[in-house]
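Every protein chain but one is kept in place in this view of the complex.
Right, chain A next:
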């Protein structure tokens, strides 16, 4: 049987239509703890990154965190967390939160740091206080970079959240793992495909948000232009008409 047939079997299975193992339920589970991990992470990483980027102090921390994060094996982290905290929510949330933090920290710091110095100077010069300059001038200017960081974090978390199933939590990872355990390939393939689709959907949603966040006008300064086009292609043609409004809970 080819994989299209498997997919058909996966979708036709009544257990995947309703009940605790239904696709909708698994999807919601997956999204729920992905969003929780992202939210927690953003709560710490974004303000910290903004402050670091604005003050220019502690940039070494950002570089260090980014470097360490790249080297960390997520699966190992999850296993370690399970060993330390036992099977349960925390065991998965902790590493996922840790995974989401570096891209957001780096993006927040870089984005704010990249604000045109003349614009910052003018803001201070006409009487904005430091908090006003940060929140009303730097953050909007950094929004595209910031969102790109949140996007990277989201996609990583959504993909990695598949491993949550290892420690008994739900989510789309269940299909993959249960399918492997019972040699039920249709389930494994279906689950994997859903994870991929979800990740792509979130990518597209962010592509749209990033477009909306960039101020209109083609002739932005070279500095901001370089940043804005740093991410993967944001071709409007690839943006779906009604993107899945799934990661809205992420602050």
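To be clear about the criterion, a residue touches a chain if its C-beta (ideal position, glycine included) is under 8 Å from a C-beta of that chain, and two chains touch if they have at least 3 such contacts; residues count from 1.
Everything that follows uses one rule, which is that contacts and distances are computed from a predicted model.
A single chain of the complex does not appear, and UniProt lists its protein name as "ABC-type quaternary amine transporter", one of "Acyl-CoA dehydrogenase family protein", "ABC-type quaternary amine transporter", "FAD-binding domain-containing protein" or "DNA mismatch repair protein MutL". Check A:23, A:52, A:141 or A:176 against the missing chain and you find that the one touching it is A:141.
Which of A:52, A:123, A:150 or A:172 touches the hidden chain is settled by the complete complex: it is A:123. Think of the hidden chain as still there; on chain A it touches residues 116, 118-119, 121-129, 132, 136-137, 140-141, 143, 215-221, 224.
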